[in-house]
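For reference, the structure I am asking about is given below.
A protein chain is absent from this complex, but the other protein chains hold their places.
To keep things simple, chains are lettered A, B and C as they appear, and every chain counts its residues starting from 1.
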Amino acid sequence: MIKAGIVGGTGYTGVELLRLLAVHPEVEVCAITSRGEAGRPVSDLFPNLRGHFDLSFSDPAAGALDDCDVVFFATPHGVAQSTVPGLLAKGIKVIDLSADFRIRDVALWEQWYNQPHACPELVGEAVYGLPEVNRDQIRRARLIACPGCYPTSVQLGFLPLLEAGLVDVGDLIANSASGTSGAGRQASVGTLLAEASDSFKAYGAAGHRHLPEIRQGLEDIAGTSVGLTFIPHLLPMIRGIHSTLYATLSDKTVDLQQLYEARFRDEPFVDVMPAGSHPETRTVRGSNTCRISVFRPQGGDKVVVLVVEDNLVKGASGQAIQNMNILFGLPENAGLMAPALLP
Amino acid sequence: MIKAGIVGGTGYTGVELLRLLAVHPEVEVCAITSRGEAGRPVSDLFPNLRGHFDLSFSDPAAGALDDCDVVFFATPHGVAQSTVPGLLAKGIKVIDLSADFRIRDVALWEQWYNQPHACPELVGEAVYGLPEVNRDQIRRARLIACPGCYPTSVQLGFLPLLEAGLVDVGDLIANSASGTSGAGRQASVGTLLAEASDSFKAYGAAGHRHLPEIRQGLEDIAGTSVGLTFIPHLLPMIRGIHSTLYATLSDKTVDLQQLYEARFRDEPFVDVMPAGSHPETRTVRGSNTCRISVFRPQGGDKVVVLVVEDNLVKGASGQAIQNMNILFGLPENAGLMAPALLP
Amino acid sequence: MIKAGIVGGTGYTGVELLRLLAVHPEVEVCAITSRGEAGRPVSDLFPNLRGHFDLSFSDPAAGALDDCDVVFFATPHGVAQSTVPGLLAKGIKVIDLSADFRIRDVALWEQWYNQPHACPELVGEAVYGLPEVNRDQIRRARLIACPGCYPTSVQLGFLPLLEAGLVDVGDLIANSASGTSGAGRQASVGTLLAEASDSFKAYGAAGHRHLPEIRQGLEDIAGTSVGLTFIPHLLPMIRGIHSTLYATLSDKTVDLQQLYEARFRDEPFVDVMPAGSHPETRTVRGSNTCRISVFRPQGGDKVVVLVVEDNLVKGASGQAIQNMNILFGLPENAGLMAPALLP
Partner (left out) sequence: MIKAGIVGGTGYTGVELLRLLAVHPEVEVCAITSRGEAGRPVSDLFPNLRGHFDLSFSDPAAGALDDCDVVFFATPHGVAQSTVPGLLAKGIKVIDLSADFRIRDVALWEQWYNQPHACPELVGEAVYGLPEVNRDQIRRARLIACPGCYPTSVQLGFLPLLEAGLVDVGDLIANSASGTSGAGRQASVGTLLAEASDSFKAYGAAGHRHLPEIRQGLEDIAGTSVGLTFIPHLLPMIRGIHSTLYATLSDKTVDLQQLYEARFRDEPFVDVMPAGSHPETRTVRGSNTCRISVFRPQGGDKVVVLVVEDNLVKGASGQAIQNMNILFGLPENAGLMAPALLP
């Protein structure tokens, strides 16, 4: 059994790691830390875990993580940076769900996250944990930076088009929408049910922190610089991300459906839907699957890609476990085989 | 035009007062105070009011209320107590939407609200603003204590039965449920969309602050002490209260439908539904109407009363305006005539 | 008082006309027809109207509309076509909320709506009821074709850019999303709460019936042919449309905020939001206002316009009443002055 630790287990990605690891056949969660909730049983905060874990939050300073084989960071950005070096020095693998090691250009990171980076020397070593692109490097990594929720959906959706060089890379549009769990389990007026329910809005239209991450990923895939407009929106629901992607085809002869099916045929967690169908976020609720449809409306020169994922699973904790599975040589879908909850 | 002021206008009952007063033909809102938002336009915080009010929050200390004919308190409990005496001394009428003056027994208030009462000398003078019971006293009041949201629904529902002496007053049950706007516009984890949506729970089962208020009201109506079990629940929606009331009939010969219709025939804001129909909260969304149905399941000795209201309107701001209309001799439904928003 | 009739009053646009006309100072609803519900009180079907209308559905064949000054059609497409000529012959004005008279090219209409048009001779006379574009023609019309819900939001959002000739008209993108009330009050599995709630999806990506209507409207404004990609989505909520519009600027020197404010300064129902703000659909819930924000992300050559409206008000019944007000020389905002319901 792999011994796993979780830092910052009081947020949604933390409880989601626990929910998924509860049925993972090869992993035992041996520690979960929280400064604020130290001593409190996790099932007290998250009653859905009653009977599944006999575990209490421990103080991060108490060395509880030292016996772990792997530690997940489910923390706000800025936290992992200072703790990761010590863990790596002890031979512990680190899978970071936060933004700390996602962007290779440290100055760019510091500009968007508005703080100095505490561990720039590890940024270059960190592997960007998008298995569909970096599976081989993930296998050999010590430190994995899990992609953000929006970036996962946008990169997977554009992937076949960019690899095949079929679209104008200077004019990509990602119109994305997320359920409010993406904003985390922090008390805030804006995501109260009475504010965010029965309503819809864009936010961050002038610039969102996921923009540089997505651009870096798309440029890695395309092998050239790209122009991207990214507008996120807030959905009146709990889980799920939907990205509607627009690009202009430079080659209109290609069979897009065939292209997507071929590219993702061997991917365990990317499902290309039948031609003409529209993926719904609920069809991936609670599962690690990303579903994709591709359209060419009215037979014109625009390609429209529809992508859905569960922001807390493929967009965060599920993808982190997928990375762990790869890293430790387990079946890639270990612990991730339950179908989505529908209805 | 009546000049109205609002204290504490940044919460839901504050914006609801503004929404309703925007179309009131006889009232001009001349001041709205907020310590935290002083100087900020109200339409900046509440964009639905853009174009309707050219008004900014003012500091409560600045004397902005001195020119008012009437001042509404849309504040948390404990605030009105200290400000009301000064306003009354200036001849300004006060309509308090908070709990400060609802309970005549000051010691009981202090026990449930866990603080000393700052103005016990006015508690006796305050009129409990339930027009269906106290219309005449409201007409002559200086200080009106508006009923709580749950208490309005429970008292109106039991009213005909208690007045007619038809049920066992020692065993009344009120099973109530409210949308999350009842919890106010405060940042809190428990009412985040991601926590409170797509879920349902009871709360305060051991004892809720509205219990002594409801009991006092029912005892006033019944003219005797009553036994009440009150269990509130949190609904995954924004607005609306539904109370399901249970009592045991001491007289099984009475025509309950006829009793309710007769009692409320002249009430502008209580609608007795046709026999056999079930009121839905959405049929009163945004309106000051309370709808009631009465059942005797299987012809047994239990009477079941179903009551719906909009917690922010008949349960708070609308009832406050109804009280104001009575107080100033206006038509009781002035400004309150728009139908509910359905769907 | 203007005497108004409604054909097909059992759907959402029908009950919404009634809700709004209930507080209109100059209109009396004298007939509402429904073949299926003839004889049934409207307040039986829509309890929010109890106490507001003493009106029953009447059979459309019974001549109930003959005394009307104006008749609204709140029917599915294909119904108004056969009845309108008879009403016009009697001197009755017609405001059609359906798609029957929106598209000037009859062959194009027949292709998208998949049926022969029963009244092609009136298509040319019908005035497209978008007051912000056609106010003068509306004033003189006999037959007004109210715009669709999506088309209203997309046309208003692109209007200033196209009139000023500032964008590449060959590449316009409208990414829109609607609450499920847009699908009407028909029993269907796809819009059950258990199917459509807590989920999000695109639909009609290959081609939606509003596409030709929007394109016609944009071409009228631009004075040239346009290229448009339009992708609608289904929101897990009741009311509200949000359109996110993308275009490429041909002139990057223009002050977009100033352009929009100037264009809509005198429009009673278009509100240009302060720079940097994001409109929420709930800020127009139940109101006839359309709110717009304009962005140029990262200072690049893309302009992004955010538009919200209530699909049942400015997107349907409210705009129909706005048209009626213009047609009969009433204040344009008569009966349409209530602020949106928030929260």
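One rule holds in what follows: contacts are C-beta pairs under 8 Å (C-beta built on N, C-alpha and C of every residue); 3 or more make two chains touch, one makes a residue touch a chain.
Please read these numbers as outputs of a predicted model, since none were measured by experiment.
Only one of B:88, B:119 or B:173 touches the chain withheld from this view, namely B:173. Of the candidate positions A:254, A:275 or A:341, contact with the unshown chain belongs to A:341.
Among A:23, A:107 or A:187, the one in contact with the hidden chain is A:23. With the whole complex as reference, residues 171, 173, 175, 177, 194-195, 197-203, 205-207, 211, 227, 229-231, 233, 235-240, 242, 244, 246, 248, 276, 278-282, 285, 293, 295, 297-298, 300, 302, 304, 306, 308, 343 of subunit B touch the missing chain.
Against the chain not displayed here, subunit A makes contact via residues 12, 15, 18-19, 22-23, 46-52, 181, 185, 197-198, 238-239, 271, 273, 277, 279-280, 282-287, 289, 291, 312, 337-343. Hidden from this view is one chain, which touches subunit C at 12, 179-181, 183, 185-189, 191-198, 236-238.
Criterion: only the chains that are shown with their structure count from here on.
Each chain's centre was taken as the mean of its CA atoms, and the one lying most distant from subunit B is A. Nearest to the overall CA centre, using the mean of each chain's CA atoms, is chain C. Mostly identical positions are employed by subunit A and subunit C in their mutual contact, as over half of the interface residue numbers are shared between these two copies. Averaging C-alpha coordinates per chain places the centre of subunit A 45 Å away from that of subunit B.
With centres taken as mean Cα positions, subunit C sits 36 Å from subunit B. Averaging C-alpha coordinates per chain places the centre of subunit A 39 Å away from that of subunit C. Among all residues of subunit A, those that touch two or more other chains are 194-195, 197-198, 236-238.
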